[in-house]
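Complex shown without one protein chain; remaining protein chains in place.
Letters are used for the chains, namely A, B and C, taken in the order the chains are written, and counting of residues starts over at 1 for each.
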């Protein structure tokens, strides 16, 4: 069977506002049963006490359950990842990924661009034990799940993967206590720090799957988590949440066997003001990014995703930044506002999926940037 | 006598760190007696309880006094304006404006670019009465002071003025009470709000001086303060401080009668992600801004100044922003981080003078952007 | 029929944690069908972008609906009021008010204290038009609803009412635009400010109902909203929310016709450090509050509720406070942390319902404080 991808971007008036998605479903533009992932930018602080993520997740899950019940079908498994923090220009929105049969092969034939198309799949690891989180076993399980999703998506070459979203667990006091009761110790005994370990191990799992790090052994990679930041993935984006102990993975890449009219590309930003990387990723998708995208072109860009993080060095191009020393605003909030400005400058759109906490996701202070766009020459209606 | 301008940009490790300036003075690269203005970006919150401004001002004034005393001369009058808030990538720094005789006319002759050069002057209004602040009289006094500074700088045409920095007063409880005791009422009885009124009236004073608003009468302009935001200056940057009741003005423009190797240009950003305006102002100074400035070019750019403010509409290009609804981070802090990202994307440098609170300084949500650069073809050493 | 009240205090591990309530229902200690109100302290910022209130409300409503559905009954109308902000020692918790038939009259007869008991009822106004919010009509509707609830609760004398919780609406851009489209203007065109107007009018409605203000006419009271703070209620606690346009009211008082073993008392704090008022309200309920309540006594205290607000004067007992000048922390967050400290000092418990935004709820800088306790001499089991 031949598949195609559709990506919908809906505005959110609040963490519980799915009205645009419901309208699209009601009008037949989106098939609720075909949703395999929902990513959301929500307007919390993106840190420990950001309850907009849970609120939005509760809302999305309730909606998916309602649609499944109304159709008399079992609820499908969808990856639901909320990223908190819409600092600066960032606009709260949902990205809904739909995988559906490519019935109208004719459409594809019409497109002038015969290149590969966006392919996608999700996978899930087994639940981690608390003592496994942030360590070699965590890396291994994510690595294997990425491979499983690649196979499911029909992507055979690692180079064709351009973005891997991981939703990973974190440690709570109770989970740490459970491990201790069994005589096991955890990677850290601090809940907040465990988020970094979990994101870091997830990212290294992606890096291992995509051959981005020398495979000198899982144990060595495990020891590198939150320690050797020279090891990283250029395509991973990880987000930790309290509501799960397993890992959920969404793999996005390009495949010649998929239909539809979307394609994905990625680059890595060397630092938060790396305009060149943003221009390049857009250039890869056929945009002229020497100027800001104007409406006809910008409408072709359906998603722009990046990780943001202040450099540990305390400086950017040799000049001091104050993000790490600000006790009033969390450093990741500064970084998202900043990277949002750099991306919006070129994209001319503020519905950007910029998320923070980029351990092992790109170099220190930088991070992956990925874009999904309609291929040039396709007509929008054909999608 | 023929003058020339020099603009020095020094890094600040803290609000009391003038070490780079002191070193330049010690090495003869800067004549303390010739300093006419010091602008600083300090790392406070830029809002009511930002004491980094006062701390930095106290430090600068002490330094200027020490140098004057050491040289046995009276202390010169310098405009000292601190702008708080270095969110995102913004790097704390000082901009020191030096006006000195253009002794080596020969240098000018060598430059391939024969165009006008950066000219500058400062002026001061009389002290305002509390009841005058934010009203027609305030506008009038600033307008006249701008004209006085233009004359001093030898700039005859309003179109040659590209940036006017105003440091203006604000109302305290005591000042409001003083007015009331005389039977007078003030524009507002809220100290924080008075900062907006003062900046707004100052900006309209600049607009009046530069013929940017229809001169239908000062009274009408007074009534427009913080009310009719359709009236604004594209070249004013105003900052309110508690330590003065008069207004200090620094006028920067171009003049064919000045020497040196610097030139200034400005544009207005229509909204905070108006990349085109930033590219244009750099284009005006001979840069190719379709890519990020690389080191040889970026070193030519000695200052980039802009105002930042979230749009009152609550949206940017139709997509909602959350800056005005965030009760944890002041809206101006979001806006500075954002505009810093847009500017740094092109400038490739984070020592940017981005300040908040842009009432009547550019359109709603946008603001002026000005750049000072060495003219192409001049040699740096010639300065 | 004879009624009695029960008040349950449950800890909340997060805004979506109702586990203690569910357990109580499961064990028959609480009848879900008898819940008439749920008040919650949630751990958001208590300001504009506090989504923990909506999250908690969504969670409570889903629970009540589930229990009603499971029992095959229509869902009862319950007042659900979430107050954001658990600064300092304040601990997130739920207060669940249960009204049930007083079957075991014998118990009452056993109690040594023959005085009146906690009586309660709720009422709802019709939906307000946007242009009515914060004005005379708003006051009138709340006043009438308080009277209706008093009647329902069998409280005939205003002096027997000790606490009135109001959940009131606020204005959004859309609601303001709707009014404008009809040619009507609203009390304010600022959404945040409309919260203060709504709380203020609600509080004056309570004051009018309880004869706390000279009834010189509703129009005069309407003009006093957010203007003449000399007019206030000593028993109102109002909270504004976006999810409704009507007002929900919970009246708590004492009545000789009710059973159970609870009683309520109130006092007004003259300023945020008015220890005497807290000691007095506890003294009214038979506690010795010259020392902190020790466990046997503190267990008798089932709820302690207060409003917190920084004084507009900028000082407390003549010494300056900085709550209103802090641009990093909202003033109400400071005030809740402070008042929580004062209350906890005496109560020896941190599950305190301290809420902010006290317009016309007590004098400037002060506010009502109410306590609910088991009457001395009653046995806990008898409840």
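Following the convention adopted for this analysis, a residue touches a chain if its C-beta (ideal position, glycine included) is under 8 Å from a C-beta of that chain, and two chains touch if they have at least 3 such contacts.
Keep in mind that this is a model prediction, so the values were computed, not measured.
**Student:** By the document's own contact criterion, which visible chains does the hidden chain reach in the full complex?
**Tutor:** A, B, C
**Student:** Looking at C:86, C:140, C:194 or C:361, which makes contact with the chain not pictured?
**Tutor:** Considering the complete complex, C:86 is the one touching the chain left out.
**Student:** Which residue, C:53, C:267 or C:321, contacts the hidden chain when the whole complex is considered?
**Tutor:** C:321
**Student:** Applying the definition given at the start, please give the residues of chain C touching the unseen chain.
**Tutor:** Residues of chain C in touch with the missing chain: 11, 13, 43, 45, 86-93, 272-273, 275-276, 278-279, 290-292, 315-317, 319-323, 325-326, 328-329, 333-335, 337-342, 344-346, 348-351.
**Student:** In the complete complex, the non-displayed chain touches which residues of chain A?
**Tutor:** Residues touching the hidden chain, for chain A, are 45, 47-50, 173, 314, 322, 325-328, 330.
**Student:** Where does chain B touch the missing chain, residue by residue?
**Tutor:** Output for chain B: 14-16, 43-44, 49, 51-52, 54-55, 58-59, 328.
In the analysis below, only the chains that are shown with their structure count from here on.
**Student:** Taking all protein C-alpha atoms shown, work out their mean, then name the chain whose own C-alpha mean is nearest to it.
**Tutor:** Answer by centroid distance: A.
**Student:** For the two copies chain C and chain B, is the contact made of the same residues on each side, with over half of the numbers shared, or of different residues?
**Tutor:** same
**Student:** Please compute the angle of the rotation superposing chain A on chain C (C-alpha atoms), rounded to a multiple of 5 degrees.
**Tutor:** The C-alpha superposition of chain A onto chain C needs 180 degrees.
**Student:** As a quick test, compute the distance in whole Å between the mean CA positions of chain A and chain B.
**Tutor:** From the centre of chain A to the centre of chain B is 40 Å.
**Student:** What whole-Å value do you get for the distance between chain A and chain C if each is reduced to the mean of its CA atoms?
**Tutor:** Chain A and chain C have C-alpha centres separated by 42 Å.
**Student:** Could you list the positions in chain A whose residues touch two or more of the other chains?
**Tutor:** Counting only residues that touch two or more other chains, chain A contributes 43, 328.
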